[in-house]
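What follows is a single structure, written as structure tokens, with notes after it.
A single protein chain has been removed from this complex, and every other one stays in its place.
Chain lettering (A and B) follows the sequence in which the chains are written, and residue indices restart at 1 in each chain.
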Amino acid sequence: MASANALPQTGPVRFWDRLNISTKRVIWAWAFLAVPIIFYAGIRFYPTFQAFWLSLTNWDLLRPAQFIGFANYQKMFADPVFWKVFQNTFLYLIIGTPVSLVVSFVIAYYLDRVKLMHGFIRALYFLPFLTTAAAMGWVWRWFYQPVPIGVINGFLSSFGIPQQPFLRSVDQALFSILIPAIWAGLGFQIIIFMAGLRAIPNTFYEAAKIDGLGDWAILRKITIPLLKPTTVFLVVFSSIGFLRIFDQVYNMTSNDPGGPLNSTKPLVLMIYQTAFSSYQMGYAAAQTVVLFTILLIVSLLQLYVLREKK
Amino acid sequence: MTMASTKELAANSRDIRPGRIITWTLLLIGGLIMITPLLFMFSTSLKTSGQVYDLRLIPAAPTLDNYIKVLGDGRFMQWFFNSTLIAVTVTISNVFFDSLVGYTLAKFEFRGRYFIFLAILSTLMIPTEMLVIPWYLMSSQLGWLNSYWGIMFPGMMTAFGTFLMKQFFEGVPNDFLEAARVDGLNEFTIWWKIAMPMVVPAISALAIFTFLGNWTAFFWPLIVTTSKELYTLPVGISSFSAEASIQWELIMTGAAIGTIPTLLVFLLLQRYIVRGVMLAGLKG
Partner (left out) sequence: MRKAYVAGLAAGISFIAMGAAQAVEIEYWQYVFDSRVQAMDQLIEKFEAANPDITVKQTTFPYADYQTRVVAAKVAGQGPDVVQLFYGWTDQFVNGGLIQPLDPAVFPHAEIEADFFPIVSAMKRGEDYYGLPTAVRSLALFYNKALLDEAGVQPPNTLDELLAVAEATTKRDGSGNITTAGITMDMAGQDHHWWREVLIRQNGGVPYDAEGNVAYNDAAGAAALKFYTDLQTEKNVGLVGFMDEGQAAFRAGMAAMTIDGTFRLGAFAGNPFEWGVVELPADANGMRSNYSSYFANGIGATSTGEELVAAQKFLQYISSPEAMEIWLNTVGELPARRDVALTEANLADPIRGPFLKGLEYAQTTQFYDEAAQRQTAIDMVNRVLLEGQSIEDSIAQAAAAEQAIIDQGRQ
């Protein structure tokens, strides 16, 4: 398409020359969009509809799919494990998102004022973002081991504090997995918050200073409200990340996936197991539809709530 | 520079020196805590199996034996190559197509433009996890399972990248493009030669994000690859660790090998990467 008008006197070119400029541009536009449209239709939209369709079948990889209505959904809603997983997924979300946002904002707020070794300190916070969750899952898993091998428990017991079960506890395991997830994303959020802070025009602060506002008042009345677009972006971005948590859980609990007693199992791991360990593709598709619905609702809700006061 | 704003303010308003020193120290300690897992990972990768229980950070007798052992059979090199090939290819594809579509949506007037834009944007709402089962079915029917293309095809274009590039192309003045048209350049050349060089920061942001995302991708490569020769680095590390019978020094070595390349790239390109992330975050 690049050389269309470089071709010499052939039929199509004469036809091309007769078109007016705006028509030509429309043709160019559609030519540019042709491959992407095929891609989005074939690799995004068609599979989406297919997922909905498969969720109504009993496809199990080995035999052809049969339509079974809403049986998969009935089975899912009657399954206590699903509700446990549903609850876990929300725990990852409602703890992970606020904690990571508050921590990263505090760090960004203060880091922004630091001049001495600014680049170095920023790099320390940012490095974990560049790691691979699959690899770091194993590092953290090692950290959480009981004595004599676990780093954290070794540290605790050297102070006479009783060792903690971490991944071997139905109460602590989910948090133990959440920490590496927050840890890995923190650097990104800090950088984004710092970018947001720097984008606030100086004049606002000068005006506030003239009005005699203190640091706290400036933070509350100027910085935070003006950071709203950045915050909205990060809330949506990190919520989606926590709702889709998988890599950490998969690698940190590989002996008893999502355990102990399903206390760490998120929806995506359940989907993976249903689809690729039990081969119940139809049932797994129904679970993906639930994930889709949750993501949709959460995203729309957040956009609505956070845009309201703007 | 606006970057000075808050700092100046801090310096002028309540400039209590001890307070600033405490803040600085706390930030530094926090930063060191952030990299503690990485330090222990590297430290343990240099220990022998007998020293693993010695939890000191500095190994008593550092050795590269684990690296020799882990890298010895070439598996990690193969996975490193696979990850690089896949991440580079997908990044090039994204830079090309996302820019092209973003440009078209930003700078062309035609019926259906808004519809196409909304349609692409709406795919942001579809989680990958929902698509893996149909993709898996599609791949098995088309023979894409267990191939490079099978790993790559879902990410060849993204709505995020398209949106990002559209935002940036909207800031490119039309005068430049019109001038090029008067000079008789065709639309493709105008995009490639005139518009693209004006959004280089955005391109580098997109490239960094796409590369990182694909380099660390785990879920889909885990599903679509069946033979070890085709594993990406994350899938390889995960499978290697599960097979290592809990020999932590080897597991840490594998994790370190997977982490070193990105850390090196970061150290070399820190400024560009941080700027790229900021750009993507602000406009995305």
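As a convention for this text, a residue touches a chain if its C-beta (ideal position, glycine included) is under 8 Å from a C-beta of that chain, and two chains touch if they have at least 3 such contacts.
It should be emphasised that the depicted structure is a prediction, and the values quoted were computed from it without experimental measurement.
S.K.: Quick one: say which of B:119, B:194 or B:242 touches the chain that got left out.
M.R.: In the complete complex, the chain left out is touched by residue B:242.
S.K.: Quick one: which of A:170, A:207 or A:224 touches the chain that's been left out?
M.R.: The missing chain is touched by A:170.
S.K.: In the complete complex, the non-displayed chain touches which residues of subunit B?
M.R.: Touch with the absent chain occurs at residues 49-50, 52-53, 140, 143, 145-146, 226-228, 239, 242-243, 245-247.
S.K.: In the whole complex, what residues of subunit A lie against the chain that is missing from view?
M.R.: With respect to the unshown chain, the touching residues of subunit A are 61-62, 141, 145-149, 153, 157, 160-163, 165, 167-170, 254-256, 259-261, 276-277, 279.
Just so it is clear, only the chains that are shown with their structure count from here on.
S.K.: Where the centres are mean C-alpha positions, what is the separation of subunit A from subunit B, in Å?
M.R.: 14
S.K.: Residue numbers of subunit B touching subunit A in their complex, please.
M.R.: 2-10, 12-14, 20, 23-24, 26-28, 30-32, 34-35, 37-38, 40-41, 44, 52-53, 55, 97, 100-101, 103-104, 108-111, 113, 116, 119-120, 123, 125-138, 153-154, 156-157, 162, 186-189, 191-192, 212, 215-216, 218-219, 223, 233-235, 237-238, 241-242, 248, 251-252, 254-255, 258-259, 262-263, 266-267, 270, 274, 277-279, 281-282, 284
S.K.: Okay, in this complex, where on subunit A does subunit B touch?
M.R.: Subunit A reaches subunit B through residues 1-2, 4-6, 22, 24-26, 28-30, 32-33, 35-37, 39-40, 43-48, 50-51, 54, 107, 110-117, 119, 121-128, 130-140, 142-143, 148-149, 151, 154-155, 180, 183, 186-188, 191-192, 194-202, 205, 209, 214-215, 218, 230, 233-234, 240, 244, 246-247, 250-251, 254, 268, 271-272, 275-276, 281, 284-285, 288-289, 291-292, 295-296, 299.
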